[in-house]
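Apart from one protein chain that is not included, each protein chain of the complex appears where it belongs.
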Amino acid sequence: MITNESQMPAGRPRSPLSGIIPPLVTPLKDNETLDVASLERLIEHLIAGGVHGLFILGTTGEEQSLSYGMRKQMIELSARINRGRLPLLVCISDTSIVESIRLAGVAADCGADAVVSAPPYYFATGQPELAQFYEELVPQLPLPVFLYNMPSHVKVSFAPDTVSRIAQSERVIGFKDSSANAVYFQSVMYRMQERPDFAMLVGPEEITGECVLLGAHGGINGGANMFPRLYVGMYDAATAGDLTRVRQLQQTIVQISTTIYTVGRHGSAYLKGLKCALSLLGIIDDDFVASPFYKFNAPEREKIRQALAALPTALCRP
Amino acid sequence: MITNESQMPAGRPRSPLSGIIPPLVTPLKDNETLDVASLERLIEHLIAGGVHGLFILGTTGEEQSLSYGMRKQMIELSARINRGRLPLLVCISDTSIVESIRLAGVAADCGADAVVSAPPYYFATGQPELAQFYEELVPQLPLPVFLYNMPSHVKVSFAPDTVSRIAQSERVIGFKDSSANAVYFQSVMYRMQERPDFAMLVGPEEITGECVLLGAHGGINGGANMFPRLYVGMYDAATAGDLTRVRQLQQTIVQISTTIYTVGRHGSAYLKGLKCALSLLGIIDDDFVASPFYKFNAPEREKIRQALAALPTALCRP
Amino acid sequence: MITNESQMPAGRPRSPLSGIIPPLVTPLKDNETLDVASLERLIEHLIAGGVHGLFILGTTGEEQSLSYGMRKQMIELSARINRGRLPLLVCISDTSIVESIRLAGVAADCGADAVVSAPPYYFATGQPELAQFYEELVPQLPLPVFLYNMPSHVKVSFAPDTVSRIAQSERVIGFKDSSANAVYFQSVMYRMQERPDFAMLVGPEEITGECVLLGAHGGINGGANMFPRLYVGMYDAATAGDLTRVRQLQQTIVQISTTIYTVGRHGSAYLKGLKCALSLLGIIDDDFVASPFYKFNAPEREKIRQALAALPTALCRP
Partner (left out) sequence: MITNESQMPAGRPRSPLSGIIPPLVTPLKDNETLDVASLERLIEHLIAGGVHGLFILGTTGEEQSLSYGMRKQMIELSARINRGRLPLLVCISDTSIVESIRLAGVAADCGADAVVSAPPYYFATGQPELAQFYEELVPQLPLPVFLYNMPSHVKVSFAPDTVSRIAQSERVIGFKDSSANAVYFQSVMYRMQERPDFAMLVGPEEITGECVLLGAHGGINGGANMFPRLYVGMYDAATAGDLTRVRQLQQTIVQISTTIYTVGRHGSAYLKGLKCALSLLGIIDDDFVASPFYKFNAPEREKIRQALAALPTALCRP
């Protein structure tokens, strides 16, 4: 599924995974109940929107806040709804290597295409420990792996040399960087030219345009949950080198970022704003956010409604 | 067990938990196998050493690196070996509230006396979110709770006002601070005078003496795994106001800290050094450290051996 | 000088300062002696290389390490050598507002075109204090002002709203961002569209290409001290929308960054590597670095020599 020509687990892919792969929110009724109908609606919305893959249980998917039972359920349901239409990537980040491997097993059993792993995030590792950890983990995984750089939550960043060392294994097929540090991203991209099949994907949607213009393969952009066509449009414009269109779409992307993700004072504003907007757009029913976070109250919800109303009208008509 | 007079779950304890409560290392054979014989030896060693409680699955106990199955097993075995001789505290820190509650249930079923909880450690909360989280969590726990401040790993520190707000619930019976920030500890201790039954416990063994001299109730000190009498001696000297003895024992405690916990360049040096020393002392068999960390190789092990040999001889004769 | 049509101090410029404005190193013989001949050679090298302005006394220029007497001398000499050929920007960052104003006075007396100011960098301010500080500072300055964002050294970052608030004054004509956080840069650029005359300049040379492609006005790139044509070429390619050329030049720019700025283990590696390379290239005589830093010894110097030798040959032939 990752490439058209070959099943990814069976052989080295000819070309890296490319395009917009939204990090799906996890629609919830409460801390213990997945909202299956909303998940179906969300996945159909994304596929109709032209995205190039599905990434579940990432930071946007609140993986760490979910019980293991629910993580398993989310993998099974997403795979079933997807029906192999798009590459399915499953985040298996955990502080316990045993639980990571177990989750990867579930993903493989459900027919997922790859797993995504951020470093253990409790007790921060040094770089040699980090490399050694992945040298231990990767061979035990039944699926190809994307590394996931997320220093604000994980406290450690993959040094470019560490990425290169871990990617000595051909099972490691790509890198998602959510650091927002564009100098760092350029350094890793430069380092990884040695692996032309290695996908360089960027987390923050505000910089997907510029990263793709410089050679990145795509974006894992939370906003694509709401407006998949917008982010796919940005990806297409950037790969086509259409700078006028890139700058035009960038206006809307940064408008979304600065109005929908900034209501509320804490780091969780992004997550609350995104889920709130998705419920206002009718894509998910409830904007329940798993503990330790809590969905917006009426005043914040009203601000999100206004922020949506201020967006270009074409966007909000599905 | 927390107080002599009453079962803690049944009523508000008359006096706070006091003394030295070692954060037990988790003896391992590999990532999936607990070393039961070593755990027995360790617990007997600690009880014989006069400690005042047992704290399992903390940072020193590598909770986050262990699978859920092993966490459960560690609770069951520790409770069985302890046979109610000492108060048993179980760390239930997790990023998922559901898993935290589940672990607390296991602890209660096994007869533990209290649980210990650090904030969710992936996506950092703001202070109001943190308070709200505990207001949701605490009533769902079957045991009294100690809050656990560990900002270096958790990225967020309980503001003194947040501790006070959470401790409006009488189910919250104490606080363990591992920040090493003594100004902060004094601020929380000052704030919590409103709750004379509230235990103020300090993590870093290097400052247990001074904190107890100023009114803290005790220490959750990793070094007590090796030398319980030393840390109990420090606690006794401090509660007796014997400054000469406090300063004398402090010499050895800082010697341990600066020689045994500082071999190796990364933050994990503490954990590796402690387990290595325990195996050299014959208290645990193997010094296996769970992924993403790895036990010392021969050169580092030799340094630990020398560091042990340089300690006052009385210490190392069990 | 900032625009072709008008003297900047006399009226609001029609268009923002654009292009490559190198942050000049300060050639030194020792902590108290400026190397005037090297400074002349450097400025002529830059002008011949086609740069669009000169920026002195920035982080690359070691402003903070220089005595006030030497800062004054550096301004006077640079202005005299420049002879008005290029816009001259002078960094006046200081922890004391009085000294900042004094330095700006020197800059104005010498005919500089603008000053550049990072926030006071000892005791970090909150955002309202930061805005209030600039509302106090800007009216006392005899020249237009660029704000300089440098959170790694300054500990505080201008919030986009703070930039906008400070830029209510038309005397504030641009922004240099050295955060490397491209999401942040996009947010500020989006916010400042309200001021079409406001220059958005980026510090790290590794991302000048992508930022200019997205609408930034130019780069204040340290590497331009060595190879002005390379960075001017990148600027030209990006403004022309020549993506093939952008990606090609990017290769060399990241090669420089990852080989010349990474010898040595500390943050100062950039500064030492840059000065060392400049002396090897014959642009400055000695690579003396002011205290608290120290120039490379022979082994590191040899690595820089090799890194230079590995660059495309066209680059190193002036």
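Each chain carries a letter (A, B and C) given by its place in the written order, and its residues are counted from 1.
One rule holds for everything that comes next: a residue touches a chain if its C-beta (ideal position, glycine included) is under 8 Å from a C-beta of that chain, and two chains touch if they have at least 3 such contacts.
For clarity, every value in this text was computed on a predicted model and none was experimentally measured.
Looking at the complex as a whole, the chain kept out of the display touches B, C. When the full complex is taken into account, the listed residue touching the unshown chain is C:125, out of C:15, C:125 or C:262.
On the side of chain C, the interface with the absent chain consists of residues 31-32, 59, 64-70, 95-99, 102, 119-126, 128-130, 132-133, 136-137, 153, 155, 265-268, 271, 290-294, using the contact rule stated above. Interface residues of chain B with the unshown chain, by the touch rule above, are 160, 180-184, 186-187, 190-191, 204, 206-207, 209-211, 213-215, 241, 243, 246-247, 250-251, 254-255, 257-258.
Quick note on the criterion: only the chains that are shown with their structure count from here on.
Residue positions of chain C touching 2 or more other chains: there are none.
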